[in-house]
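The other protein chains are all here in position, but one chain of the complex has been omitted.
A and B label the chains in the order they appear, each numbered from 1.
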Amino acid sequence: MLPDVTAVRSLLSGVAEAEAECTSLGVVVHASSGDAVAILAALKSSEFDFAVLIDLLGTDLGDRVEITYHLRSFTRDEDIFVKSSLPHGGTLQSASGVFASALLPERETAELFGLVLAGHPNPKRLLTTEGQEPLLLRSVPIRTVKEVRDG
Amino acid sequence: MSPRAAEHVEHTATGRMVFDVGSQHPSTHGLLRLAIETDGEEIVSAEACLGFLHRGIEKLGEHRRYHQLPTLMDRGDYLSGIHGELASALAVERLRGIEVPPKAHWLRSLLGEINRIASHMAWYGTFGRDAGVTSHFFYSMRDREALLDILEAVTGQRMTFNYVRPGGVIADLTVVAESKIRRFLRTFDAHLDEHQTFLGGNELLQKRLRGVGVIDRDSAMSLGLTGANLRASGVPYDVRRDRPYAAYSELEFGIPIGTTGDAMDRYLVRIEEMRQAARIVRQCIEGLPEGAVMAKLPKALRPREGETYACVESPRGELGVHLVADGSETPRRFHYRAPSLFAIAALEQMLPGTLLADAALLVGSVDIVPGEVER
Partner (left out) sequence: MALDRSVGEHSLAFVKREQLFDWARRNSLWCTTLGTACCAIDGLMNLGGPRFDIDRMGVLFGVSPRQADVMVVAGTVNRKMAETLKLLYDQMSEPRWVVAVGACASTGGPFREYPNVVLGVDRVVPVDVYIPGCPPRPESVQYAFMQLQEKIRRQTEERSAARRDGS
């Protein structure tokens, strides 16, 4: 389930500046947003064989948006999480060249967190209509009881 | 991709044409719009346009208490509510460190498998319709009604059960429900054989499904497919066996895998999964332990600051909940990993090169639920 943290550290030391730690989530690699895709590629081709991007999500941390990549190796049955953070309205570098499964979740994340998607073959809006504000940001409120009633 | 397509279009002068299937179309199993570009009978490219059912399950989850998350998850993957509830409950339990009574574990497995058969039956009925068979829909609905009766007897609802909660399950199995399950199990295997003779044994259907919509092992993995779609491509990964939750570590079941990853394999894997699910139900009903079904919990759960990911094997694949807690009564981030979303990406890759007539069949063969695609 958990890959060896020291082995991950030694692997990544040759790729980019990144910190690996063991948290309640599992082994988490913190990377800068510019290095994230290179780290994903390195993890995929390493002996860990993280061949699958299981999930990709954004989290609004208030001052910035954190992107979490969730990788899995079927051969060793291990998970690893790569996190990078972007400023609001920043540019999300597409990982779809490394993992095809990032295609749709990236579009969704970029749209719902108001990010710009770069390097994606089809960086259109996915879920909402034109002009809709990024709905998953914490600064965008949900309807109040009064708004629902008066509509 | 398919040599059949090339033979057909060889003799005719054709032009390119784009047309839309959906957003409201019987063969898209809900609200999915496929912009399909064709050259004669052959599909050149396909693009899925989503968002017709985007209703903010993730956003609303950030404004709900931890106890209320199963209510939202029910309506995500509405064909298999129990699995959605279970994933969110597991995530909350993991964050808060809740000990679940053993009987609740068994009931979760039991209801989960009953729900899996019900969900596969709905897929099976509509899949036949996609193939042009109408009458067998009524036979699959006969079995589905029996299953919905069981689910109703246990949970009180036919769908959107709200049965699995953080800390256990909400109600024990009643005598009536147990006898209903036993009655169902007596006939189910024979019914499944009957279904197989109807649809799977039909030579025309086999000819239509063999070699169509092939996803090989590597592209299945790179597309992030899980569940029956992945296993049909020959990857023996099942969350129930590889990361056991509920009572699955104590249960025996087989994991069917395919060889070629075509539509026929996906069909056969799902049929066999139903048989295995019935086997699990049988074991659960025999081995059900005694005891409480719900742990004692305070009214408001306040997990410590932290982050967790919990996943279950839903009928459509790995259904995960990624939960970020900030110490308050509501989650900071509630993310729903929907297996159908990845199946849509696979569909976009699978459709080019096939015949237009097979498009509806292929949409059916990956088994998507728009409710969880768009959340």
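Quick note on the criterion: a residue touches a chain if its C-beta (ideal position, glycine included) is under 8 Å from a C-beta of that chain, and two chains touch if they have at least 3 such contacts.
The shown structure was predicted, so the numbers you read here are calculated from the model rather than taken from an experiment.
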* Which chains here would be touched by the one that got left out? -> A, B
* Touch with the omitted chain, as defined above, among A:S24, A:T91 or A:T128 -> A:T128
* To do: Check the options B:I36, B:A87, B:V100 or B:A122 and report the residue that touches the missing chain.
  => B:A122
* **Options B:L60, B:A171 or B:I255, residue touching the unrepresented chain** => B:L60
* To do: Name every residue on chain A in touch with the hidden partner chain.
  => 127-129, 132, 135, 140, 142-143, 148, 151
* **Where the unshown chain meets chain B, residue by residue** => 23-24, 26, 30-31, 51-57, 59-60, 63, 71-72, 75, 78-79, 122, 125-126, 137-138, 141-142, 144-145, 148, 158-160, 370-371
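Everything below uses one rule, namely that only the chains that are shown with their structure count from here on.
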* To do: Averaged over CA atoms, how far is the centre of chain A from the centre of chain B? Could you give it in whole Å?
  => 24
* Asked: Across the complex, what residues on chain B touch chain A?
  -> 47, 50-51, 54, 56, 58-60, 62-63, 95, 219, 221-224, 226, 235, 237, 242-243, 306-309, 318, 320, 322, 324, 332-333, 335, 337, 341-342, 344-345, 349, 374
* Asked: Within the complex, which stretch of chain A touches chain B?
  -> 1, 23-26, 51-55, 57, 59-60, 68, 70, 74, 77, 79, 99-101, 103-105, 108, 122, 125-129, 135-136, 138, 142
